[in-house]
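Apart from one protein chain that is not included, each protein chain of the complex appears where it belongs.
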Amino acid sequence: MKKTLPLILVFIVGILGIIPFLIPHPYVQKTDDFFRNDIMKIVAAFALVLGLGSLIRVHYDKIKRHRENWQYSWILLVTFAVTAIIGLFGGVAGTGPLPTRISSFHFDIQSIYLNVEVPLGSTMFALLSFLMASAAYRAFRARSPEATLLLLSAFVVMIGILPFGDQISHRLPSFAQWIMDVPNVAAQRGILLGVALGMLATALKILLGIERNWLGGGE
Amino acid sequence: MNLSFDPWVWIGALLTLAIFSFLYRDNPFYKVAEHIFVGVSNGYAVTFYYHLILVPTLFNPLFRGRFILIIPFIIGALYFTRFIPKISWLVRIPIGILMGYGIGASIPATIQAYIIKQVQGTILTPYNFQRWHAGSTGIVWSIILFLGVICVVSYFYFSREQKGILKVTSRIGIFFVMIGFGAAFGYTVMARVSLLIGRLQFLLGTWLGIIK
Partner (left out) sequence: MSFMDRMLKIDRRIIYLILAVVVILPMLFNSPLSVRVMDPVQKLFNAVESIPPDKAMIVNFEYDPRDVPELQPMALSILRHAFTRRIKILVLCLYVQPLGMAQSALTQITEEFNKNAKSNADSILYGRDHVFLGWQPPPLVPILGMGESIANVYKTDYYGNQTDTLPLMKHVKNYRNVGLLISLSSSDVPRYWIEYAQNRFGLKVGAGVTAVSGSEFYSYLQTGQFSGLMVGMKGAAEYEEMIAKELHIKARRKASESMPSLTYAHLVMIAFIIIGNIGYFARRRKK
């Protein structure tokens, strides 16, 4: 029952997902619409809330047991609480019951997003350019003909896509574009076909109850 | 130099420098900034879950008499049984519903978009030759593409020992894969450097006012 019911549910709901593609009858489409708009939307919203709950639980646990770097968990929980309060009570556009402005200084949810989250998120990924430069110097070696081909292709694309490439030779950007349009497409398409067939196989296995890892451990 | 006096710009700049300090070595400023990022992004998400999903989709219709929504409410609430060991198996129900529908919908979509369309784009037809704006060389490029796809697929075919003709085609396939990955690497370098340029433009332009 604990495993059978979910497996039967996946099969039935999976068939419900396939049928609207095959039967355009308005009754079928309306039922599909109802299922998606009224059931899936709300169930999915709870899934997201669960993710948040887990995050809070993990960090609360870290603080309670004084695990390594537990002090930083306080920062996480406090900033989460402050942002959530400003967003929930200040409103999406800063028009809620909580005032989000002192003179000309706005601290609504959008200001926090643009001035805290955007700099932090952008900079974390900007670090990758430095790490890439270091890796390029230390690790990218033409150890074999294949690796040499990879590096040569990279050089052509890196120079060809820029205005500098056009100044070296008018044909270079066209050659770089040809690399993207022909050999790159051949490679990506070959990989894509394999991945698509694999995805199909996995989808069918889950639908038919052959693949059961998603049930998790336990009974 | 035209230093900004906007407090938010200063906050953004200091947080940016805190993250960049990781390049020297891991340090408390970086850790603080990292945790602020996770806290703020989750607080941001909560705001929109409430205002854009829970209120207009669940609470308002429910209070206006649409009691059928109690069904998805109960199904969604089953997610929280994950924290109660005795009945934690009930979490499989909402997971099964969302996953089942997604999988079902993806089967015909995958076949059509990823397999049929991609094969259609590969086979040697006059329509495909015309798709290349290069004129008569379009036929040559189409043949190269066709052979390339077959060779790449043969490279990833491991159900048989790669010898004879299969060895030849898979060797050609690996060359196509290396050219493709090289192109992808070239683009990745552009992507990563673009992110750095964006951050430096903010620090030098918006914050310090050294550049326009």
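Letters are used for the chains, namely A and B, taken in the order the chains are written, and counting of residues starts over at 1 for each.
Note that in this section a residue touches a chain if its C-beta (ideal position, glycine included) is under 8 Å from a C-beta of that chain, and two chains touch if they have at least 3 such contacts.
Every value quoted in this text rests on a predicted model; they were computed, and no experiment measured them.
K.L.:
Quick check: which displayed chains does the absent chain contact?
P.N.:
Touch partners of the hidden chain, whole complex considered, are A, B.
K.L.:
Pick out which of B:Ile36, B:Ile95, B:Val153 or B:Ala183 touches the chain that's been left out of the picture.
P.N.:
In the full complex, the listed residue that touches the missing chain is B:Ala183.
K.L.:
Identify the residue among B:Pro7, B:Pro28 or B:Pro56 that touches the chain left out of the display.
P.N.:
B:Pro56
K.L.:
Pick out the residues on chain A that sit against the missing chain.
P.N.:
Its contact residues with the unshown chain are 20-21, 29, 32-33, 36-37, 40-41, 44-45, 48, 92-93, 110, 113-114, 117-122, 124-125, 129-130, 132-134, 136-142, 151, 155, 158-159, 161-164, 166, 173, 177, 180-181, 184-185, 188-189, 192.
K.L.:
Quickly run down the residues of chain B that touch the omitted chain.
P.N.:
On the chain B side, contact with the omitted chain comes from 23-24, 41, 44-45, 48-49, 51-53, 56-57, 98, 101-102, 105-106, 108-110, 112-114, 117-118, 120-121, 131, 133, 145, 180, 183-184, 187-201, 204-205, 210-212.
The definition used in the following text is that only the chains that are shown with their structure count from here on.
K.L.:
In the complex, go through chain B and note every residue touching chain A.
P.N.:
It is residues 7-9, 11-13, 15-16, 19-20, 22-23, 31-54, 57-58, 68-69, 71-73, 75-77, 79-80, 82-83, 88-89, 92-111, 114-115, 118-119, 121-122, 132, 141, 144-145, 147-149, 151-153, 155-156, 173-190, 192-193, 195-196, 198-199, 202 of chain B that touch chain A.
K.L.:
For a test of understanding, state which residues of chain A touch chain B in their complex under the given definition.
P.N.:
So the residues of chain A in touch with chain B come to 2-3, 5-7, 9-18, 21-22, 35-36, 38-50, 52-53, 55, 57, 69, 72-73, 75-84, 86-88, 91-92, 105, 109, 111-130, 132, 136, 146-147, 149-158, 161, 178-197, 199-200, 203-204, 206-207, 214-216, 218-219.
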